[in-house]
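With one protein chain withheld, the remaining protein chains of the complex are depicted in position.
Here is subunit A:
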Amino acid sequence: RDFNERCAQCSEVNWGLTDGGRFYCRSCHNVTERTREVVNTDFITNSRVQTISKGSRKQEENDGGSEWYICEGFQLVLKKQVEALEALGVCPQMKDEILCNFWRCYLQKSKQAYCKRPAPETVKTLSVCESSTDVDSDPERPSLLHLLSLSESEGDLQTDCSFASSVSKVSESTSVYSGSVDGSLYLMKNQKEKLRMTMPMTLSFCYMALLWVREPITLSELLRYVVEGHIPYLNVFQHFPEKMKLCGLDLKIFCVESWPVYEEVFDQMHELAAFLDLPRFPDITESCFLHPDMLCMKYLMEANLPDELHIWTCRVVKKIGIGEVDFLTLVPGNKSTRKVKYDVLAVAVIVVVLKLLFLLDDHYEWLLSEYAEERNKNNTEVYIFYSGGPYFEFKKWYEVVKHSLDVKQKKLDEERAKYLWRCEKPLFYSVKNKSKVLKRRQMVVNLQNQFGKLSGSVQCAEKPNPSSFQLSWSEKNTDGSCFHGHSLKGVLQEKRGLLTAMNPDYWLCTVKLCNEKLCGHLAHYKEVEFPQSYHFVLGLFSFLLRVQPSYIHDEVCMIEHKLFNKKLYKKLKYNTVLRS
């Protein structure tokens, strides 16, 4: 009776139930696909997913807690995350329509809800409240330690085994497995079949939704916002309502102690899209933010490189066809196409362009720089102004950018060492070590206060405002530290009416690409084997995107092989492979 949605045909709210358990509109007799089990479609309130049919629901008065399921927890997490994204300016449809539907679809596919018959294993579970006496007689019941050791890579929580082991020493009948109803079962499930939900996967959901609506937020940005605290991730569970008690194995599921990495979220997103049987995503066209032409512009600005380079990135993009709609748009489940990492792709294009124009062999780029320096010295300011900006000097650019980068990197390194992973809400594996945990927490708070006072005035509790740009350069600076308006004429020449690079050479990062399916990479990057300038450029974008240099290097290799495809087989002089 809570079903309040308007009928699709007649827009009335007048529902009845068919014999089959489906809703039908009494006004126009339109039968929906919605089954009776979908009681509350209201995504806003913390809806308990009442679709899992099981035995009687015990509303225990234990600690005022009530029964809750893991997927309810994740639903809350997603809600919080998408609200945060909304606060960042993402369109509201993302929450109400996109993500909501994705989530429902997921629940359906993984048979946790919205389906007629739930997974049969939900029957036997343990909750906080129960204290069954015949635990030991059941040979299939896993031990607490066994369950703790199962789970994904979070080795850290495993070290909390001492808490757990102290619990298991006590008679198992009163031991606590989880605050949620299905915590222990959740960890036992076969991961491959049903794509078990994890905290990193919530970000995959978010990214998938962002991609669907083609929001101008790249995956690397999303992850950066997470780390900077603009999107809830660490310790989201502290926003769970009081009655959702979190303990025992729930911690393994909801408490993360590592930041997710790009590769992980990216790969899982694609797995998820395929799992959900989603259709082709909305087209990524030239006017989209995620199109390489757009992203290249953004990253060129951020890297303080001349705007003129944009022409070249567009040329490369066009030449190798990575600007095509079909290449860029995601088709879930299609294993033959390469999954596109929009941001990594864009910066890789920039790297290739830099190599085309400057060679980056630790030699030529400095020569070009000297040449440019000479020209700049000899020209008057007026001339420079009228001739479209000074000659771009690689050396100057390197010095300016390196300086800023070093400062930012140092700051980032310190921040990483200063992360506070724990929150006010105490975590305990069982009621038994609650007092110990609380004592510890108190001591931690005391010590933080004591030493916090001695830290001097360095406390900056304010989060920085979320910003799409980490490095910014203003043309208004009179110290010449902004290179956007600089000209590439020092490195270009006119040949038969076309502007081409003065640099005749190019060196390939790798002559042969690895088989990605076998070893996971297209190439294997070792800093010592490549020129310092190349390493610097990789490092710059690696910092901006918060991914490993090798990740970008792979993409560079891929682009190069597309670009020089024909020439690789013709073995012309362009095939100079430079290795130190």
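As a convention for this text, a residue touches a chain if its C-beta (ideal position, glycine included) is under 8 Å from a C-beta of that chain, and two chains touch if they have at least 3 such contacts; residues count from 1.
We take it that contacts and distances are computed from a predicted model.
Engineer: Can you match the unshown chain of the complex to its UniProt protein name from these: "Cytochrome c oxidase subunit 4", "Ribosomal RNA-processing protein 43", "TAF1A polymerase" or "ATP synthase subunit a"?
Structural biologist: UniProt protein name of the non-displayed chain: "TAF1A polymerase".
Engineer: Can you say which of A:Val437, A:Leu471 or A:Met502 touches the chain missing from this structure?
Structural biologist: Answering carefully, the residue with contact to the hidden chain is A:Val437.
Engineer: Considering the complete complex, identify which of A:Lys339, A:Arg416 or A:Lys512 is in touch with the unshown chain.
Structural biologist: A:Arg416
Engineer: May I ask which residue of A:Val261, A:Val331 or A:Ile384 touches the chain that does not appear here?
Structural biologist: The one listed residue touching the chain not shown is A:Val261.
Engineer: Residue by residue, what part of subunit A touches the chain that was omitted?
Structural biologist: That gives, for subunit A, the contact residues 153, 156, 159-163, 257-261, 263-264, 413-414, 416-422, 437, 440-441, 443-444, 446-448, 450-456, 458, 520, 548.
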